[in-house]
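Every protein chain of the complex appears in place save one, which is left out.
Per-chain numbering from 1; labels A and B assigned in written order.
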Amino acid sequence: MNRMNTALGQGSWANASLRRFSRSTAALLLCVVVAGYLALGVASSGSFFEGPSVRVFLQYLATPILIGLAQMVALCVGQLNLAVGALGGFTACLMGVLMADHGVPAGVAVILGLLTATAIGLATGAAIVATQINGFIVTLATMTILLGAQYRLTGTRTVDGYSRTLRDFGTAAPLNIPLVFVTALVAAALLAGFMYRTVAGRRLLAAGGNPLAARLSGISTDRQIVAAHTLSGLLIGVAAVTSTASLPGVNRSVGGDWLLPSFAAPIIGGVALTGGSIAVLGTVLAAFVTRLIDAARAQFSLDPSWVNLLIGLVVLGTVAGGRLHQTRLEKSPQSPTALPQTGGAQ
Amino acid sequence: MSGTVLLECHDLVKVFPGVRALDGVGLRLTAGTVHALLGENGAGKSTLIKVLTGAHSPDAGSLSWCGQQVHLRSPLEATRTGIGVVHQERNLIPGFSVAENITLQNPPSHRGLVDREAMTAPALECLAELGVDLDPQQPVRELSVAQQQLVEIAKALYTESRVLLLDEPTASLSPQETERLFEVIRRLADRGACVVFVSHKLEEVFAVCDTVTVLRDGKSVLESSPLPDHTHDDIVGLMVGRAHAATEMRPRTVDRSTTPTLVLDAVSTAGGHHDISLEVRPGEIVGLYGLVGAGRSELVKAVLGLDRITGGEVRVHGKPVRITSPRQALHEFGIGYVTENRKEEGVFLDQPIVRNITVTVWKRLAKALGYVSAREERDTAQDLVDRLGIRISGLGQNAGELSGGNQQKVSLAKWLAADTRLLVVDEPTVGVDVRTKHTFHELIWDLARDGLPILLISSDLAEMVTLADRIVVMTDHRVRGEIANDRDYDRMSGRVIRLIHDRDTVRS
Partner (left out) sequence: MTTSISPPDTVPEERTAPHRMPFWVNQRLGLLVLVIALSVLFGVLRPAFLDQQLVLFPLLRDVATLTVVALAQMVALSVGHMNLAVGRMAAFGALFAGLGYDRLGLPMQVGLLLCLFAGAAIGAVTGWLIARTGVSSFVVTLAMDFALLGLVSLLYSALTDDAAFTTHPSGIDQLRSYSLADICAGPICGSPAVPQIAQFTVLAMLGLGFLYGCTRIGRELLLTGANPAAAELSGVPTGRRVLLAHTLSGLLAALARFMAAAGTGTFRASIGDDFMLPSFLGAVLGGTLLTGGVVSVLGTLLGTALVGVIRKGLDLLGVGLESLNIYLGCVLLLALSADRIRAVVSYRKVVRST
């Protein structure tokens, strides 16, 4: 009897979560991804479904996923990370220079790169907490500093004489599924597990959802901000590794175009800028969508500028649509009267 | 068990910029008692609670737990010691489930992993103790205000504290829910805990508490004394610092034959109000009474055009109108709204007082190119500062530096500057010390005496009885009835409570 109750309970719980999912952003994005992929396949008269195309498509999906997740982690505690691209570019160049100029073996260079990125994330978080300056300004400053450092490392040259092993990792694709893409998915899965299942992850979300309540429940919001930036740094480090592995060489332009995609993925994926919410699946799927736009651009050989234009418009459309939808929901009783939210930056 | 002193403090001092929030507070909490912590707003109750629960560290004084000196450096340490609390502010994580919120302080976990199954049982237990039927998996953001309040209390029960502090737990609860909470409080005390109960409603305090501590201006003026030794008036006298003089107001009459300034005729709104009718005449104070969440402020905001009116008719000065924005309400119809939420919707804390007051009249002061003369602006503001007796050190001072009562006066001054012809005043004396409260009552009374129609929203029944001519009672976004005020508190409160209680019969 008792067991039946639990089984029933679980059944209805699964049903409820299925219903919740069907109405979520992720479900919508899944449809868009599938439809878009099919449409591209048809438009390319089938060549888009073939192995090499799939491989290329997924190969360049790894970095957008990872930087989207890195930004999402910062957003979940109500912070921003403007230094995503600069930190990624700096780390990639650091690894490249270490391997090419100093003969450091690939494994060591990768570990050093990951450690450096994590440490810089940690330092950023610590600076925000220590100075109490708005995270926007602090990451703007670290972005500037890192851009300078990246330029100093590589100057105007392209570093390309680095380790074969890393290159092989970048191009290896058993069953036409590139290893870098698998790496990104594993990172996403680990992050999801961390956020949904671990105490530390729940603390991050609690601090983002209601900082005061979290503090009164014994959760140090300062420590969560530092943790979020550290984790963000680590994910950027992984993104730097995947892009170093799959790019022909690293130079000072690496990471220069990461900023918008890093915001686009979580925002399209349904993460609120105010903190307290995450959507790992949504972010991954949104990265798929942006990659689809890029692939479509390549398919029809259009000017690369179209991608920026379209992604910009998609983000605008998503946030505006989502906001209008929400205002309509808020017209139900119980909810407080909505005062005009005039889109303050804070 | 009972009789042991659990928590004791001596001469606590806590200083904030510009104010000594606690200035020598003593308190002794004994096991097995329900202890009332009383004081006017601003007397230091919330600060004391924050110090006792480790959220603030005291600047001086000592704190001891079961006879041992302790230093509570964080809320977590306080919880571990055995002190639980329900704060006045909402302290739930909106995206988390009910169960996770209840277990937030000490989530059941296994090697760093959250154990969701293990959360449900204790959460259900805590909810059952309160007699609340909620799905523990439901996200908290989907709950109503009262339900959230109950979840907060359940959260405090979960930590199994020996001292439990409840800061205004009944503000948004219905009478039945309140009664249920009292049962729980008594049960906890019987089990050897000490429950500290903070409330503004003295009736509730006398119903449930055994001992009492009264704070005034950051000092404890009555320390852990048995409650039955004191009368209602004693306690009020201690809180206020002088015998509570019966309010003497100059007589005021309402001409019932004049056209009402504002009429709501069977108004429904998109926010869920149904069939709301009321009218306000020149020189009349109409009270709109109800519990928190009854939809009173929302109704006013809908009338001001911030929410859609879906049915019925609004008439201002006898003419049917459709108001689309607060500025149309102000500039065309002369309706002013002194908001409930002073810090968020009423004053601009980081802006000078002069701007706070003159914001409504810039349109009138503006000359060619929108030029506003700084001198005229200052004159207007100074005039009102003098008229309302706002205590400031200069018009350039930021409003955030003023005390609560003076901030509220600034919020009111803004509308008087604009010569409004109808004033809506929402919870004017929440967070205002008792002296200012009295002046405020006189102020509102005199405004009405000079012919201004006033719609007064308040959850303070005593305030209603003092000021209003008629009291309209609202629950659940509906009007339950209207009572002519005869200024007799006991009779009026009985009738109002009856109207609220009857809502179930009305509904069926």
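Just so we're on the same page, a residue touches a chain if its C-beta (ideal position, glycine included) is under 8 Å from a C-beta of that chain, and two chains touch if they have at least 3 such contacts.
No experiment lies behind these values; they were computed from the predicted model shown.
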Hidden partner chain, touching residue among A:L28, A:V54, A:A127 or A:L212: A:A127
Selected from A:V33, A:L80 or A:L166 as touching the chain missing from the view: A:L80
Hidden-chain contact residue, picked from the options B:P228, B:P320, B:G389 or B:G494: B:G389
Per the touch definition above, residue among B:H331, B:R421 or B:R495 touching the missing chain: B:H331
Interface with the undisplayed chain - residues on chain B: 15-20, 304, 306, 325-327, 329-331, 337, 339, 344-352, 354-355, 359-360, 362-363, 365-366, 369-372, 374, 378, 382, 385-386, 389-397, 401-403, 406, 414, 418
Positions on chain A where the hidden chain makes contact: 80, 127, 131-134, 136-138, 140-149, 151-152, 155, 259-260, 263-264, 267, 273, 303, 305-313, 315-316, 319-320, 323-324, 327, 339-346
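Keep in mind that, in the parts below, only the chains that are shown with their structure count from here on.
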Between chain A and chain B, centroid-to-centroid distance (C-alpha), Å: 42
Sites on chain A touched by chain B in the complex: 13, 16, 196-200, 202, 205-206, 209-210, 212-218, 220, 276-277, 331-340
Residue ranges of chain B touching chain A (in the complex, touch as defined): 53, 55, 74-77, 79, 85, 87, 89-96, 100, 104-105, 107, 109, 112-114, 137, 144-145, 270-272, 295, 297-298, 301-302, 306-308, 345, 477
